[in-house]
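Structure provided below as structure tokens; questions to follow.
Then we have chain A:
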Amino acid sequence: MADRYSFSLTTFSPTGKLVQIEYALNAVNQGVTALGIKATNGIVLATEKKSSSPLIDASSSSKISLITPNIGMVYSGMGPDYRVLVDKARKVTHTNYKRIYNEYPPTRILVQDVARVMQEATQSGGVRPYGVSLLIAGWDDGIEPETKAGEDAEPEAEKLAVKSGKTGGILKGGPSLYQVDPSGSYFPWKATAIGKSATSAKTFLEKRYTEGLELEDAIHIALLTLKETIEGEMNGETVEIGIVGPPEDKLLGYEGVEGAVGPRFRVLSSQEVEDYLTNL
Partner candidate 1 sequence: MAGMFAGPQEMMGYSFNTAPTSASEPRQHSFYPYTDNGGSTLGISGADFTIMAGDTRSTSGYSINSRHVPKLFLIGGEGPKNKGARIVLSVVGFAADGDALKEKLDKEVKMYKYQHGKPMTVSACAQRLSHILYNKRFFPYYVHAILGGIDEEGKGALYSYDPVGSYEREQCRAAGAASSLIMPFLDNQVNFKNHHIPGSGEGHDLKPVVATPLPKETVIELVRDAFTSAVERHIEVGDGLQMMILTKDGVEEQLLPLKKD
Partner candidate 2 sequence: MSSPFSINGGAAVAMVGKDCVAIACDLRLGLQSLTVSNNYPKIFPYGDVYLGLTGLATDISTVSDLLRYKVNMYRLREERAISPQTLANLVSSSLYERRFGPYFVSPVIAGLNHKDGKPFICGFDSIGCIDFAKDFIVSGTASDQLFGMCEGLWEPDLGPDELFETISQALLSAVDRDALSGWGAHVYIIEKDKVTKRLLKGRQD
């Protein structure tokens, strides 16, 4: 039997729950807090970099990862599972998209691909769900839907333009921030937090978040939120920040190529974080 059938570890309980997923969420809720805030001109991802020993070399480990030049990701939960997901996310970016269309996927497409990877771990034989929740932040070059001349009379077109005018998104372009859970469900957020102090951090963010926020304000709020929940000391070594901002052409590593646009996503250096902290 055992060599002919494999059973998913994630099976329904009589009450209709998948307890393995709930256990995975428990792992997430014990994880270090991570948060993301979307601004008009960018997104900030922030988390605490906790080290179990003063001998750990914090400067050479990183929790916020680049997936595409315009998309970054942070997690709460189990570090090893996260690294596997980063690898898979980077891989599907290419196999499912760049090698086909010769361009990087829009944020939502990447989120869906990563969510599929996580969902499959809840329905496949011999595997367990990933013990992480993710925050994925990205910028899309969209096209502003324009109202064509003479089409104003048609309420249908008007409605469509409003509908596609949702914040971020593929058509309109701009920033978007998603959370992906172990179950494979994903949610778009203006600002959110995951991990141990997610609830209190979200309450804090609800008070501080305003529409029309700029990236610099968002970084400020991110650090204030982190300050409320952080357990150890707060400095450039213990706080990690990733931003999606304007294109950084100097990060290309070359110049003089017409039409080349630099990456929007980058992880701030500890010195940059330090500078933000002194201005807090």
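How these were chosen: all candidates are chains of the complex that A comes from, given by their letters.
By our rule, contacts are C-beta pairs under 8 Å (C-beta built on N, C-alpha and C of every residue); 3 or more make two chains touch, one makes a residue touch a chain; residues count from 1.
Since we're looking at a predicted model, the values are computed, not measured.
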item: Direct contact with chain A in this complex, candidates 1 or 2; value: 2
item: Residue numbers on chain A that touch candidate 2, as the complex places them; value: 99-103, 106, 109, 112, 141, 143, 148, 164, 169-171
